[in-house]
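This is the structure I have questions about; it appears just below.
Only one protein chain is missing; all other protein chains are in place.
Right, chain A next:
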Amino acid sequence: MESSTVPSSTTSQTWRNNLNNNPILQTVRQFLSKFPLKTYKPLCKSNELYGPRLYIWGPGWKVGQRTSFDQECLKWQTYLKIAQCDFDIRDANEPLMSPSGKLPILILSEGEVLIDELIKNYVEDTKESNKLGQLSEEQQADSQAFITLADTKLRHALLYTLWCESSNECDTYEKYGRRYANPIDKILMYQAKNAAIKEMLINIPVLNRDDIYHEASDALQALSVALGDNPYFFGQRLPTFIDAVVFSYLHIILEFPVTSANDLNQLVNKHKNLVEFTKRIYTEYYEQEF
């Protein structure tokens, strides 16, 4: 009778408390806590990370190269390298690992999975000493503009070279599709090619080979002028993010097997300072390991 005057929420609270403090239930809980009577240690070893690990497409186009053969992967790999982050590399070659369906992913030892911009944030948050160059605000805006230029014009040309030039099909297949069993490889390569074409069509209405290479040539010209005789972009003593981005494109274009259709390679080779720039970063950050 009394309980009807008490608000219902309080009733359920007291009801729950009563139940929790119920001596019988407490006994049951105490009884259950004694089980299991005996516990063993697991026989299988746990797969643990002792530091950040970058999962990439790899190894590189040429034998013995630790650089990824995929531009996106190489970009982040290089950025982590130039920031002198302590990380481990694993040739995953499996984009399904990633939450976005694209490699690379950076897994931290706490189990956190980072992609794209999150990797950049991670690098900026954790770098202790200044291993990266410092850009002024104006330079940062310019840097952003050049990165956008590379990410559109150079990327289109690279995608076109990889996926649309029939003479390069074998080389692309060797890296991106070889590891899958027949006929899955053909299906997956077809899907990847379609994704590449779709990505290009977002920005260009018609895929015209000459136009794409012509625009890439213009972009390379602009980058070459911007770099000048400096070791890194904007006359910096130390590399910055734009160096990682430009390096990732140029390195892959230069290392990609030269065939008759590889016009992109020739376009880059016209600019001696860009070739020098690519070689310098490679020797400094990748070759010193060995």
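Please note the rule applied: a contact is a pair of C-beta atoms (placed from the backbone, for glycine too) under 8 Å apart; a residue touches a chain by one contact, two chains touch by 3 or more; residues count from 1.
Going forward, contacts and distances are computed from a predicted model.
Remark: of the listed names "EKC/KEOPS complex subunit BUD32", "Translation initiation factor eIF2B subunit delta", "Translin" or "Bacterial surface antigen (D15) domain-containing protein", the one matching the undisplayed chain in UniProt is "Bacterial surface antigen (D15) domain-containing protein". The missing chain, though absent from the display, is touched by one residue of A:23, A:42 or A:64; that residue is A:42. From the options A:23, A:64 or A:111, the residue with contact to the chain not on display is A:111.
Contact with the chain that does not appear here is found for just one residue of A:97, A:207 or A:275, A:97.
The chain not displayed touches chain A at residues 28, 32, 35-44, 46-49, 92, 94, 96-97, 99, 107, 111, 113, 180-182, 184, 188.
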